[in-house]
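Left out: one protein chain. Kept in place: all the others.
Right, chain A next:
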Amino acid sequence: MWTRSKGKKEKDTHAYGGLAPNGIYGTIDQDLHTNIEKVRDITGNSADIIIRRFLLGKDDNFPAALCFVSGMVDEHIVQQLLLEISVQLSLPSSSCGLDYIEQKIATTNTARRIQQWHDIFSSLMSGEVILFIDGMLEAIGVSVKGGEYRAITEPSTQLSIRGPREGFTESLATNVAMVRRRIQNPHVWVEAITLGEVTQTNVRIMYIKGIANDKIVEEVRSRLRRICIDGVLESGYIEQLIEDESFTTFPTVYHTERPDSVAANLLEGRIAIFVEGTPFVLIVPTVFIQFFQAVEDYYARFDIATALRFLRMLVFFISLVAPSVYIALTTFHQEMIPTSLVIAIAAQREAVPFPAFIEALLMEVTFEILREAGVRLPRAVGQAVSIVGALVIGQAAVEAGFVSSAMVIVVSITAIASFATPSFAIAISARLIRFALMVLAALFGFYGILIGVILMTIHLCSLRSFGVPYMAPLAPLILENIGDTFIRFPLWGLKERPHLIMNTDTVRQKDGQRPKPPQRAEKEGDSN
């Protein structure tokens, strides 16, 4: 028992190879040369670590060195900094004390004194400039973070006709600022956490203090802290490590590329998780209905938004069951199809050598292949794929006698429906479930489909996202929030925020927000 636990402990410490910067112990040396050697040694003399040596002081009697990672700092500022230091320190009145230097630098940049090697390396790697001076027991870290990022562009996955055009970028600071610009309130709190033992990725938790439930915030914090993994390259890593249930096709963490969507969710009491290096921001807790709420629903008027919501639900449902219903009808329940139609379908299917299930499977798989090819292919070849695709899923397939034209229509409708589902995350889970339902339909007809739907419903009802039931506010039914589900009430009717496990403050607007024409004064006549 003792040996076993010891062995386990040892394994734990070596799980990520001891590559974390906090594994580098010790403080810096007085001797500049030793320090530079240490930097060179630890970084393996990497080509992008730039070390510039120079002399400081009136009489050039202080050898010093600047150390930074090329590409991660703003090199113009580094030049300026260098110039400034040497000019300032060569003035007759100057002294070469660390305090003095720090103050001088601090007039233009954020500077701090560092002693520990692990601090030095984490600052260096995050894009700070480190100034070593010979004979000093401390170095100075100057924040001149810079470098190239993709500019803010329109989000490519969540487009909207009306609404802001900007989407998140790969820069964490820009992303956080984009949201803060939308909610200019000191109660928007941002917490920093570093994840990934090797990658040391910066992560930010953002929420509105007072609206977000403290318990859920604490839960998010503790789940993030629990993550102990070598690298976090995208928010998907975090999503998979903090979600409540892994064995489900349904996403229990929402992700978005739109700052307005994050702002809206923060206002609803949710918590956003930003990850350095990705434009996708995670939002928790998530409920099923969120995947049908496009940001535009709230910008458009309620009747249109409601109609679109219905359409999306319908579309999701079609993308889920269309092929399986076709299979069930043609295999088991011909009597349910109107006579003329059943004759037409039978005539088409006469020449088809496969049972309906194989036919549907063939077409669906072909379509999935085409879609996957379309996503991964280089743009230049894309057109070729679409031409070939149109031939495969189309007239040529019918003429060759592989499939019936009714099947082609069904597959096309399914495909369009799955593209029309507003969230890719939910469309992809529908894609998987569709195949399961097809198998059930081939085995048991409508009975199979219904059993599949019941199983899916039970599964959905059993899911939770950070403690919030996934199907809320439909099941459990929360009447106050029902206005933002299948239908969207007029904005003045959405009085309460989603009730996500005891929010402290759920009222979001005053009564009487319904717009009215001004009351006409009694004496005022029409003549005016």
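As a working rule, contacts are C-beta pairs under 8 Å (C-beta built on N, C-alpha and C of every residue); 3 or more make two chains touch, one makes a residue touch a chain; residues count from 1.
Just so we're on the same page, contacts and distances are computed from a predicted model.
This complex has a chain not shown, and the name its UniProt record holds, of "Ferrous iron transport protein A", "Fe-S cluster assembly protein SufB", "Spore germination protein YndE" or "D-amino-acid oxidase", is "Spore germination protein YndE". Among A:I152, A:I193, A:I451 or A:L491, only A:I451 touches the chain left out of the display. In the complete complex, the residue from A:Q240, A:S462 or A:Q509 that touches the missing chain is A:S462.
When the full complex is taken into account, the listed residue touching the unshown chain is A:M336, out of A:A106, A:L137, A:M336 or A:A351. Mapped onto chain A, contacts with the missing chain fall at residues 332-333, 335-338, 444-448, 450-451, 454-455, 457-458, 461-462, 469, 471, 474-477.
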